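One protein chain is absent from this view; the other protein chains keep their places.
Order of writing sets the chain letters: A, B and C. Residues in each chain are counted from 1.
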Amino acid sequence: MTDKLINKNDLSKLINDGDTLLVGGFGLSGTPFTLIDVLATLGKKNLTVVSNNLGEKDKGLGILLHKGCLKKAIGSYFTSNRDAVYEWSKGNLEIELVPQGTLAERIRCGGAGIAGFYTKTAAGTKLAEGKEEREFDGETHVFERAIKGDVSLIKAWKADTLGNLIYDHTGRNFNPVMATASKIVIAEVDEIVEVGELSPYEITTPHVYVDYLVLSDYKKIGGKYVVPGS
Amino acid sequence: MTDKLINKNDLSKLINDGDTLLVGGFGLSGTPFTLIDVLATLGKKNLTVVSNNLGEKDKGLGILLHKGCLKKAIGSYFTSNRDAVYEWSKGNLEIELVPQGTLAERIRCGGAGIAGFYTKTAAGTKLAEGKEEREFDGETHVFERAIKGDVSLIKAWKADTLGNLIYDHTGRNFNPVMATASKIVIAEVDEIVEVGELSPYEITTPHVYVDYLVLSDYKKIGGKYVVPGS
Amino acid sequence: MLSQEARIKIAKRVAEELSDGDIVNLGVGIPTLIPDYLGDKKVHLQSENGLLGMGPTPDEKDINMDLISASKHPISMEPGASLFDSSDSFVMIRGGHIDVAVMGALQVDQYGEIANWAIPGKNILGVGGAMDLVAGAKKIIIASMHQAKDGTPKLVEKLTFPTSGNGRANILVTEHAVFKFSDQGTELVEQLSDLSLEQLKEITGAPFTYQGALV
Partner (left out) sequence: MLSQEARIKIAKRVAEELSDGDIVNLGVGIPTLIPDYLGDKKVHLQSENGLLGMGPTPDEKDINMDLISASKHPISMEPGASLFDSSDSFVMIRGGHIDVAVMGALQVDQYGEIANWAIPGKNILGVGGAMDLVAGAKKIIIASMHQAKDGTPKLVEKLTFPTSGNGRANILVTEHAVFKFSDQGTELVEQLSDLSLEQLKEITGAPFTYQGALV
C-alpha cells in the first residue's frame, strides 16, 4: 500500500551503535512505544537520546536505560524517572539538561538549516554556564546550538500512504520538530489511510520529512495505550 | 458578537507616524486590502513596512507607496512593483532586501523571543555585507537579527469570536509569523464564526496573538478579490 | 492551618489576580488548584506541551492519554481550544504572549528573582519549562507556602538556591500574605492570616515595606 511501510524489525538495519536518536513524546504521550520496544531488543550501545524526558521507570525510554543502551541523554526533565537519576549519580549516564523551550527550538533549528540562536531563557543560570552570552536590547541572551540526529523515532496518529502525518491532540509535542532534524525519520503510527483522506489543512508533518512508517503494536483502550498481548 | 471586532476606521487610533508595520501577503494573496485602503486615507508618515513585496503598482501596499506614507520597506522582492523601484532610485524610499526565508525566520524570531540566528543563506553575498559572519561545521553563516513590529496587519479567511484564525490555502504565507511579532495585531477576515466552529486541529493562529478583527470589504468572485463597489 | 487548607487559600487569592480573557500558564502544585476558584471569570489556560484552552479533568470514559496537561494528567479542551507542537508552544511562552504564569518556588528574593528548579547538593535533573516561563511571561505570580517544610522562609534577601533566570516575579501569594516586587524591593500589600506584622516579619527572610514604611 505504501513503500514507506516497513516491518518493525527492520529497525535493526537503520540504527547503529553510537547514533544520536531524537525520540518524540512528552511524558508517555506521543511516544513511539513499539519502536522503543524493538530497539531495546537490538543490543545497541552508546546511544545518545534526545527526548523531553526519559519516559518513566521501565516505560518508554526507561526500557533503553534499563538495558544499558544509553551513553547520554539530552532533555528537560529526568526527575520523573528515578532510574535515570540513579544511573547518572553512578556515572553510568551523561545528562545534558536543557530548558524545554530551548530544547524544542534547538531541534527545530537542526531541521531548519539554522546553526544556532540567542535566547533570554536560562541567561544567568547554571544551565548557561560555559555558553556564550551576549546582550541584545539591554538583556543578556544565551547562545544555543542546533541539535541534529542520526535517526528520529516519532509517533503519529495517522499517516497517509505518502507519509503525511497527523497527531492525536497533545501527542504532537516534540514529534513535528524531530521529524525535520534527523538523517532518517521513522514514524510509528496507529493507522495508515489513503492519500487524500487527510486534509491539506490538517497535515502537520508533510511527507517529505518521513522516510519510514511502522504500525504501532499498541492499541488505545479506554483512552490508554495497552501493552500488546496484555 | 466579539469584543475584538472593530470598525475599520478605528485603525487611525492604532497606527502612528513612524511605526513599523508588518503586513501579510505574498503577491496579492493573503493581503489585508481593506486595512491598507483605510491606512492610505490616514495620511500617516514615515512608516516602515515589512512585507515580502510591496504589492503591485497601485495595488495592495503599492497604494501606501503612492501616497507617500512610506520611509522604508523591508522585503524580499520589490521588482514586481515598478513604483517601488522608481521611488528607491529617486532616494524617496529606503529598501532593505532580505532573502525570503531569512525574512520569514527573522519575523518568527521577533515573535518567539529569539534575538537572532545564524543561517547559511546569503553567506558570501552582497546581502551579507556588513553583517557578522561565523563558521559552523565548516560552513560560513550570516547572523540575522529578529524583526519586531509596532502593528501587524494580517489577512485571514475565518476568525472565530475569540480571534482564532484560519487562512485560505496559500493565503497563509507570512501572516501567521506576523501575527506573533507586533505589539498590536489586527486581522482582516472574510468571515467571523462562533467559537467551536473551527477545529482545534485547523486553527493556525491561536487567539492569543490577535488583538482586533476587521471585516474585509472585499468579496471573492470567481476566485478573485473584487474591489468594493466595483 | 492544615496544609491543604492553606494551599486552597493561596489558590483562591491568586485567582483574584486573574482577569477575564487572560492567557494563563499554571505550574505544578498549588497553581493546578486555581481553576476551581475562578467563579465566572473566564481565563484561557495554556499547557506547554501544546494546547491553548485547557479544560477540566474529563469523565473516565472520555479520557485520552494523548490529551494531557504538562503535569501529565488527562484533560479536556474548552471550545475555541487550539493544538500546536512544542516549538510553537514556546514561541507563545518565550515570545511574551502569556499574560500570567503562576508557579511555585523554592525561594524568591526581595526583588522577585526566582529559584524554582534546583536545590544545591541535590541532583539537578529537571527544569522543564520553568526557565522559559520565567524569561517570557508578561506577569509572574508565585503561589507558595510561606515557609518550606523545614520552616525556612521562601522569601529571602538573596537567593541561596540556583536562580531560574533574569525574569522577576511580580507577586508572591502565601497563606499569610500578598507581596509585590519592584526594583525597590518587597512590599506587603495584603495580610491573609491573623499573624501580626511582627509575627509575619519573624517568618519572612527578606525586609519588606508596608504602607510605605519598612516593617
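Keep in mind that, in the parts below, a residue touches a chain if its C-beta (ideal position, glycine included) is under 8 Å from a C-beta of that chain, and two chains touch if they have at least 3 such contacts.
Fair warning: this is a prediction, and the values are worked out from it, not measured in the lab.
Interchain touches from the omitted chain, evaluated on the whole complex, reach A, B. Within the complete assembly, B:169 is the residue of B:45, B:134 or B:169 that touches the hidden chain. When the whole complex is considered, the residue among A:68, A:113 or A:223 that touches the unshown chain is A:113.
With the whole complex as reference, residues 26-30, 52, 76-80, 84-85, 88-89, 95, 97-105, 107-108, 119-127, 139-140, 157, 167-177, 204, 220, 222-225 of chain B touch the missing chain.
Along chain A, the points of touch with the absent chain fall at residues 108, 111-114, 160, 162, 164, 180, 195-196, 198, 200-201, 203, 206-209.
Everything that follows uses one rule, which is that only the chains that are shown with their structure count from here on.
A complete topology is adopted by the chain contact network, contact being made between every pair of chains.
Inter-chain contacts peak for the pair A-C, counting C-beta pairs in contact.
Note on chain placement: the centre of chain A and the centre of chain C lie 29 Å apart, centres being C-alpha means.
With centres taken as mean Cα positions, chain B sits 34 Å from chain A.
Within chain A, the positions touching two or more other chains are listed as 105, 119-121, 169. The set of chain C residues that touch two or more partner chains comprises 77, 83-84, 90, 93-94, 135-136.
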